[in-house]
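A single protein chain has been omitted from the complex, and every remaining protein chain is retained in its original position.
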Amino acid sequence: MIYGSATVFTLLLVVTLSIKGSTGLQWIVSGLTVGSIYALVAMGFSVIYSSTRVINFAQGEFSMLGGMLMYTFASKAGVPVPLAFILSVIIVTLLGAGFERLAVHPLRYSSVITVIIVTIGFSIFLRAVAKWIWGSDPVKIASFSGDKPIRFLGAALVPQSFWVFGFTALAVLLVFLFFNRTIVGKGMTAAAANPDAASLVGISTSTSSLIAWTIAAALGAAAGIIIAPIKFAAYSVGTMLGLKGFAAAILGGLGSAPGAVVGGLILGVLETIAAGVFPSGYKDAVAFLILILVLLAWPQGLLGRRQDVMA
Amino acid sequence: MNESILEVEEVTKLFGGLAALDDVSFSVEAGEIKAVIGPNGAGKTTLFNVLTGVYRPNSGRVILKGKNIIGSRPDQITAMGMIRTFQTVELFEGMTVLENTMVGCHSRSKYGFLSNSLRIPRAMREERRIFEEAMQILTDVGIETRASDEGMNLAYGQQRMLEFARALASQPEILLLDEPAAGLNPYETGELSNLISKLRDRGLTIIIVEHDMGLVMGISNDIVVLDYGEVIARGTPDVIKNDPKVIEAYLGIGTE
Partner (left out) sequence: MARRKGIVETHSYRTFLIVAAFIFILPIWARPIPGEALHMDIVNLMVLTGIYACAVLGLNLLLGYAGQISLGHAAFFGIGAYTTAILCTRFTWFPTWLGVILGASLAGAIGWLVGKPVLRLKGNYLAMATLGLGEIAFILFSQLKGLTGGTVGMLNIPPLSIFGLKFDTDIKFYYLVWAIVLVIMLLTINLVLSRVGRGLRALHSSEVAADAMGVNTGSYRVKVFVWSAVLAGLGGALFAHFQLYINPESFTFALSILFVTMVVVGGMGDIWGGLVGVVALTFLPSIIQVFPEWIPGIPESLTNFSNYALVLYGLLLIIFMIFLPKGLSYGMERGVAAGRRSAKLLLDRIRAHD
């Protein structure tokens, strides 16, 4: 299955490149750019899911908030970009951690449906508050290093893409190091694989849930900030970003960090190619169609387990 | 009584390459009490999950009353007359003792969404019948006075009895009991033992997974011993008690 889809995907890239030439290359690069963002959001889903078995429906809103806060700090208040970045991430992270303590933690013995409804409530709450604060018009955030396109084999690439690639690589590396090299991270990995082992490794499920929400909120916020100069930031972008990040997480296999990255990149490229081929009004429908098809045909994804998914 | 009602033939169930059940075969005769014992992790619960259609084995067959039931849904297997209880009591939350028991009548009643929405007389008669049968069973196991209490509010021992009642409401031919004595005090275990014998005398076939050796040796006609997913011994309680392989399997792990 994995090799089959890798072949099909490669074939698709080759066909796109040979038919569309430099336009095709541009599609693929911008696909990889949004794909990196989906990957970060997907990792947020995966981290929370593997430690708590909860899908955080507010994951996309973390990204939205990151972008909007960045707008306030960097574009309105004139705070230097690195500082504005850090401030925005910290605020969103505190919000995520606070929500975990106040709402998710008290429901740790409740049914999945209860927790789903609570995170849905949180997501529409954040979205509506953002609309209140920032209004409904999209806002523009300056790129980190100018907008002068870089020519590459006839395709024009925005410099922000390289920030996105670089940052995604860094974030993936940090998350990997945390879960595989630190004692706390390794404990969480062990506890996720076998809940009974949680007490043995000395990480309580409560701590592990808090850490997971903190990481997910930080990842989400950072993703929202670095993509904001390319796509506009607006109160409404979170839902879509969340859904696509979720689709990416499913595609790669929910709970698997490498799966999230692969899923995100594939989804980003597929979606961009589809948007080039189909009328633009249907662009988002393509992403949902992919989500539903993946859920139905191949719900365990590249690296997941089927019994977690099917009723 | 030599007719076998259930045949387990060469059943293998793998979990990620590890065999939870490895080529397990045995047969159960109608009207006997068959015990399945073994140390923790020997594959006993996996066996029940295969028998009741929760898991599909990687290979092998399970023949219930002459029909291969591999691939059948759990509710279909229940409708064929084989029903289980759970190791951890799985009562229905927010439902009364009576309602819990009435759910057990599901496989022997048929009226669906439309008939019941419209309250057609036949569906109402069926409801009446389900109600009366459920009350009768509650009386049989001795918890009829708690009929209108929420099932989850019963004392632990009574919850076990309710699980029994719920399973019996399907009027099964084969009853699978997954560690029914777990958490019961000696008095309650004695009551349980009497109840099981009484059911056998009524013609029920019973397969029991249990750690309480006193209970197992006291009531079962025949025992199958599992260790690491394999059958290591089978026979009457007397044979099993003296089988060196069994003693080793248990002593190797530590006695229960």
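The chains carry the letters A and B, assigned in the order they are written, with residues numbered from 1 in each.
Operating definition for what follows: a contact is a pair of C-beta atoms (placed from the backbone, for glycine too) under 8 Å apart; a residue touches a chain by one contact, two chains touch by 3 or more.
Keep in mind it's a predicted model, so treat the numbers as computed, not measured.
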Candidates B:V62, B:I83, B:L177 or B:I240 - the one touching the absent chain: B:I83
Residue of B:G71, B:G94 or B:P121 touching the missing chain in the full complex: B:G94
Contacting the left-out chain in the complete assembly, out of A:T93, A:S123 or A:S208: A:S123
Interface with the undisplayed chain - residues on subunit B: 52-54, 73-75, 78-79, 83-84, 86, 90-96, 98-99, 102-109, 111-113, 116-119, 123, 126-127, 130-131, 135, 144, 147-148, 166-167, 170
Residue ranges of subunit A at the interface with the undisplayed chain: 49, 54-55, 57, 103, 106-107, 110-114, 116-118, 120-129, 131-132, 239, 243, 246, 250, 279, 281-282, 284-285, 288-289, 291-292, 295-296, 299, 308-311
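As a working rule, only the chains that are shown with their structure count from here on.
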Length of the line joining the C-alpha centres of subunit A and subunit B, rounded to whole Å: 46
